[in-house]
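Yeah, one chain of the complex is gone here, protein chain that is, but the others are all in their spots.
Per-chain numbering from 1; labels A and B assigned in written order.
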Amino acid sequence: MLRKFAAPKIFYPLAGKLMPWFFWTFAVLGAVGLYWGLMLAPVDAVQGQAYRIMYVHVPSAWMSMMIYTSMAVSAAAVLVWRTKVAEYWLLCSPGLGASFTFITLVTGSLWGKPMWGTYWVWDARLTSELVLLFIYFAILAMKGAIPDRRKAARVMAMITVVGFVNIPIIKFSVDWWTTLHQGDSIFRKGGPSIAPSMLVPLFMMALSFSSYYFWLVLKHIRTLIERSAA
Amino acid sequence: MTGFPHGFWRMGGFWMYVWPSYALTIIVMGLNILAAYWPKNDDADGDDA
Partner (left out) sequence: MSLLTRKHKRRGAFLAVILIALSAATFLMLRAFSENLLFYFLPSQVKEGKAPARHDFRMGGLVLQGSVKKDGLTVHFTVTDLHDSVPVVYTGILPDLFHEGRGVIVEGRMSGPDLFKADQVLAKHDAKYQPPEMTPEMKKYMQAH
């Protein structure tokens, strides 16, 4: 079963069928989420308008970790089974992952200036997210340095597996150590500490960003399959 | 444009940090769309032989 879907011949048309669904989910939820987050959601009692940065910051941060996790799963498949589609997934993901990590760092910094009073501090959360950006860069560098795609994927898989230890560190850094970065507002005991009227657009943006990732990764994989067939 | 809620067109103060965040996000995500739909040709070498 699993192997069947992992064959490029099966995967190619399947990806083609899924892409429009992901595109429209991204476009519609993104448009509604943007309007809701910027225009309809109320002002925050403490932070004023600046809290609206969270509608791009938080989904990007989730994406930076989710993309890496999907890469780690692909990496295991690459190392154990040499699955071709997993190789493609690994080749096509780190660019998007690095992009979302970059967005997370810059938007967080723009929020930090008016809220904390500083653009940057070396606390555990901020530092581990920066480390994630460097890990993505290392994986991308391997893709650029090794011309043979299958060999490149295998080396990228090894770095991905080693770098995966950073993901739980990012996630739990705010619980394990004292940080300037606040704790989790959503996945916490007793439910989210965000008013429902502010939470709905956040989930919309998160779903929109995930669909965007799946849309583009499928598009990119299809390009690779086309080229290896040509 | 005073009719818009929350002083959307006001650039000063806290609001100043919001629009650059959205602009950056949209630019980076847009660049990734361009890269996926109009990929560079050098991506083609090193085929899986």
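Quick notes on this one:
As a convention for this text, a contact is a pair of C-beta atoms (placed from the backbone, for glycine too) under 8 Å apart; a residue touches a chain by one contact, two chains touch by 3 or more.
Owing to the predicted nature of the structure, the values given are computational and were not obtained by experimental measurement.
For the chain that is not shown, the touched chains among those present are A, taking the whole complex.
Only one residue from A:A124, A:I159, A:M204 or A:V217 touches the chain missing from this view: A:A124.
Touch with the hidden chain on the side of chain A covers residues 2-3, 42-47, 51, 54, 76, 79-81, 114-118, 121-124, 161-162, 164-165, 169, 176-180, 182-185, 188, 190-198.
Here is the rule we use: only the chains that are shown with their structure count from here on.
Within the complex formed with chain A, the chain B residues making contact are 4-8, 13-15, 17-18, 20-22, 24-25, 28-29, 31-33, 35-37, 39, 43-49.
Residue ranges of chain A in contact with chain B, taken from their complex: 34, 38-40, 43, 47-50, 52-53, 56-57, 60, 84, 87, 95-96, 99, 102-103, 106-107, 110-111, 113-114, 146-150, 152, 212, 216, 219-220, 223-224, 227-228.
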